[in-house]
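Only one protein chain is missing; all other protein chains are in place.
And now, chain A:
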């Protein structure tokens, strides 16, 4: 038997492609359960204060209404805790704002009631009949006005080694005494994830103590743990299904108020309840990239060596959760700088909690750092690429450890060639095409190559198909496809004989999809489960055929209908016999990091090169070329990984040029309420992004050699565009987004 063609690295079509192009893929609000009821939230119209009265009579009397639930009549979940008791609790998933526990209002549009009816139209109508009165208090929704109240996050106070703690090497704020220095402030406004699928949940109490959730979540197990705790149930009694997730970008890393509301509603009406947020509600209660102020001070020698960097940031959080992200991480390790100072602070405002948004804090920090690199190169009259090369790090200057792998120079070279960097002029505004000014810019990104522990299960089906299961979700990167390829290579089978099932908390436990860590973490578990299955099958076959007893698992071959051995085709054990044996064929393994990674620093790296055209009269910016190059270790699927890189780059265009959620501070309420006033990139904004992968395995992260793609696809894109705009126009925009008014 010929070994099948290697699948790892191949540009295989997605295993769920057919489901997605035919409309058969079912998302959280698309399960048709008998006797379904519909829930619609009523939100507060003040940002801070108390609910003094709430009149639900008219809503209760409206046709089709089954229940109107408020803090006055909601059943209390045994484990429910009002928010705000300890905002420093880790917020990963588990301390979300739970609804209807008290009359406190903590942000505008906080759910104060949920209306449940037999149809969506009736629920929506009745929700408008709920009338609330408030005792408002003075709110704070503006970060700039609250910078003086910024504080060191509790986790940093408790643990000086925390990434959020102040960091120092060399002299404090040494840039101030540098001969050649710059000091600049940068602002990232609030940006909203806005996945195309609105946040949705279908909650179904199958018994008084058994809850099933069809939920938009990035972590089926985390959501299960959270709501099991909230309702005082054993985890086994809560099942979370998230087979298809219509994009998330971080927004489904947390449990949110509407999920609590739907579960309470389903309990009250004793029917399955479906709740889908409106686009307007997506701004207010399901997280966002926080408004962040940053300041960079940098000094360098005349020959382009950085001597000191100070990077400070103040990010917005809510009053009831301390949301912390790694805004200053890249600054600590990307460039050689003997003196380095970082200070990370939070300012608590009367808003909903933020949550990591693609690239998260690193993308925010990279906008400031990579813009400052461009500014310093300009001061030095140096090519920004050359400036970066002069400060390239061959080992991690933060931890003083070697890199597990770093091929960023290869990325620099590939990207520069592809974008036509040699056309770039040092002097801004030197290139034009009629009324369009042309500029080139670059931005670097990095993100930790994280790998955790994960389980995976495998079993043989009578027809020779191997069924693999994992609780992991696939929010769009193609996790299911990558795992199928890994299994195909490990088992020596065509991908058509692998069935990988995901997105169910009852499956083998796996981490939440996030932090670019899924292939790193679940990939090895799938591989090891496949090897364990081979060995299990060999053992089962040994009873009937002694050749299998002495064979090695590497020699086990899964033929079409039977198990056999390399070099011994007479050894045959039909699948139909193997699956009948007592105990079955199923194996579950847990794969953990080896610990070798402790000796090195593990990061993915990327660089993005942009060519922009800026209209000299209108200030319109068009991204005409975008080249994204990544050192992300082994690439499992060139097609889906390339798509992920392109998507991250498109997200970066949004960050650079258009995304801006605006609060009217007089009312503490968002004035951007939909996709007509919160702009995200559309087809016409997106060039044909070109992607380059180094595709060399990392020897430390895991046996597959992967490092992760999701975040580095976005980190560094916004500064690449901002730097290109400077090169085109000579105008340095330090406050995103770069809208035409800032250029004319």
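Just so it is clear, a residue touches a chain if its C-beta (ideal position, glycine included) is under 8 Å from a C-beta of that chain, and two chains touch if they have at least 3 such contacts; residues count from 1.
Just so it is clear, contacts and distances are computed from a predicted model.
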Options "starch synthase", "Inosose dehydratase", "(2Fe-2S)-binding protein" or "CopC domain-containing protein": UniProt name of the undisplayed chain: "(2Fe-2S)-binding protein"
Which of A:71, A:418, A:615 or A:639 contacts the chain that the document leaves out: A:639
Touching residue (missing chain; options A:79, A:136, A:178 or A:247): A:247
Option touching the unshown chain, where A:142, A:171, A:413 or A:686 are the choices: A:686
Candidate in contact with the missing chain, chosen from A:148, A:196 or A:617: A:196
Where the unshown chain meets chain A, residue by residue: 13-14, 16-27, 29-30, 32, 38, 60-65, 119-121, 125, 193-198, 244-249, 276, 278-279, 475-478, 639-640, 642-644, 646-651, 674-676, 680-684, 686-689
